[in-house]
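All protein chains but one are shown in place.
Here is chain A:
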Amino acid sequence: MGKLKQKGKAGAAINYINRSQALKKLQISLADFRRLCILKGIYPREPKNKKKANKGSTAPTTFYFIKDVQYLAHEPVLQKFREHKIFLRKLNKAIGKREFSIAKNLEQNKPIYTLDHILKERYPTFTDALRDLDDALCMLFLFSTFPATDKIKTEIVTNCQRLCVEFQHYVIHTRSLRKVFLSIKGIYYQAEIKGQTITWLVPYQFSQQVPDDVDFRVMLTFLEFYQTHLGFVNFKLYTDVNLVYPPKLDSSKDEGAAGLGALIIETTNNLVGLSSISHDSEIIKVESNNTDRKAESEKRLKTLSKKLATIKEQVESTSEIQPSIAEKSETTNYDDSAEIMDEFTEQNNISQDQKHILSKIYTYRDIQTASVALTEFENLFSNCIFYLSREVPRYSLEFTIRAFGGQVGWDETCGIGSPFNESDDRITHHIVDRPTLSHKFLPRIYVQPQWVYDCLNIRKLLKTDPYQPGKTLPPHLSPFVEHKEGDYVPDVKNEFEGDMERVEVSNEQEEEESSNEENDSDDDKPEIRSSHDKTIVNLPIKVNESDNEDMIHQMELEAEATGISFSKYQEQQDRLAKRQKTQSTNNTKAQQSSIQTVVTGKKRAAKEIEEKEVKELAKIMMTKKQKTLYNKIQYGKKKQQEKVENLQRKKREIISQQKKRPTSNNDDDNNNSNKKKTKHRK
């Protein structure tokens, strides 16, 4: 017999510790504990069994993992907290005694703590650090718009601003911005940096109203960590692309609200001012960028081919062609050998699971086209020169356009540093956000800001007609939504009529493809089944012809032996009989066939009902657990479906209303109401 297990000596009872116990153990105040938790990224847990973790009580308690708290106990920052406490005491004492020299001395030797080691500990690799950058960026962008109050110091705000601008410069430099979405909350940006998608939300450029119900101590502790986080990430990002970190700050421009232009970005080799004004240098830069891009894409291609090779090894489809191709792909240059590379996926003798793997493999051509498409996308606005009118959000547009290779100028009232003024001839697009224009330059296109965002979300330059100033804009859709089967897909085709291609279309194509695939798989099934049938049916040859009952009985027995239920067997027999019948009655008239289809339709309905009934019956035999689970899943599905139906219903109503009412009226109404709103806001 083994040792008797005692209660409360193992498992949840000792794995978890509640907060007051943790405070007692660490001998710190709750405020210090909170700060430590934030800095170290320690969070409460939910034990599987609360009763076991809490000595049999089910009272709501916050549990921490015991090891987390143990690690906290010898955290250098904790020691610094204590030192700081002592320092404060000493300082107060000195000031109280009016010993100012001592106080000054103390002040100079104030204990300072850094969070570098915590950052490294929390994010052992750079990828980890990038993955968790979302919250950091959101927070820093928020604080960079904050007014300095007694709680929030100016230095913090300026530091936030600087870090954000640095990060934006990196995104512009590497062209890694992917998606932008204008929501009612703010502007969502999504960038792809080193394979990680990073999404952040930037509030609209308004002065923030600082609410009362927010504990800024918590926010500032987070901010403290996030500043370190983004600082180190920026450093690594800059040095990885041979840029000097920290970039120099042009103070005169900074004062003039130049925004992004205030920082001077330098490569480690030669000075290239990204924000330089002269056109020539811009071109040089673009070229250099392009070369960079090319080199990068080449590099990427190489690694991909390597990956391809490894995947192929996994597949092990033994043919000699593949390794040779792989070798070639490594040796030959991608420009000339593209023709040889592709089509190696078409192989005949592949088993099903291998097929499954292969479906994910891309051909070399695919990769190449993809990379070309990507570079095209990254230089979406490279041929455009934008001018921003006074009323458009300059910071957002400047960042977005430059992140896609475009050039931007803006009105002087928005800030200094515009590379060209309004009357410049090179300007191709003029972004305005006002209903009517007093003066128009003929050669340029006037668009509303949404055009820029829609273009980059769709990855193509859209037709500008629907985006002309004063027009009702087509709806702005979220690029983050991936439509799954059964989801509601907003229909906005009408707005994009013409020569424009829509992502929706491609999506639909994909869907179609997928549905085709499904169909294929459906098709496959009967085939398999039929083959299965053959194996069974092959035994008794020409069943129907044999009238002998013994024969039938024999067949039944055989079928039973092979493990086929009687009903299936009967179905098979029926099918066989039908086939024969159809063969015999091939010459009958078309009408008959039509009647048959009707009959079959009825039969199908009956069959469906039957199947439903069988399912209903089978549900009886489900265990309680299965039943609840099943009901839950069905409930979720139903909810989803209800939502979709609700949207569809609304859409239908809107369409019917639009038909009733002339559209122009409607637009006017909209405009008026909006105007009222704006007035009200002002």
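Convention: a residue touches a chain if its C-beta (ideal position, glycine included) is under 8 Å from a C-beta of that chain, and two chains touch if they have at least 3 such contacts; residues count from 1.
Assume contacts and distances are computed from a predicted model.
Missing from the rendering is one chain, named in UniProt as "Ribosome biogenesis protein ERB1" (options: "Dolichol-phosphate mannosyltransferase subunit 1", "U6 snRNA-associated Sm-like protein LSm4", "Ribosome biogenesis protein ERB1" or "Nuclear pore complex protein Nup75"). Among A:I95, A:A257, A:L477 or A:L576, only A:L477 touches the chain that is left out of the view. On the side of chain A, the interface with the absent chain consists of residues 34, 37-38, 42-46, 62-63, 65, 67, 116, 119-120, 123-129, 132, 134-135, 138-139, 142, 181-186, 188, 199, 201, 203-204, 206, 208-211, 213-215, 218-219, 222, 231-232, 234-236, 239, 245-246, 391-393, 433-434, 448-450, 472-473, 475-478, 480-481, 490-492, 565-568, 570, 613-622, 624, 626, 629-630, 633-634, 637, 647-648, 650-651, 654, 670-671, 674, 677-678, 681, using the contact rule stated above.
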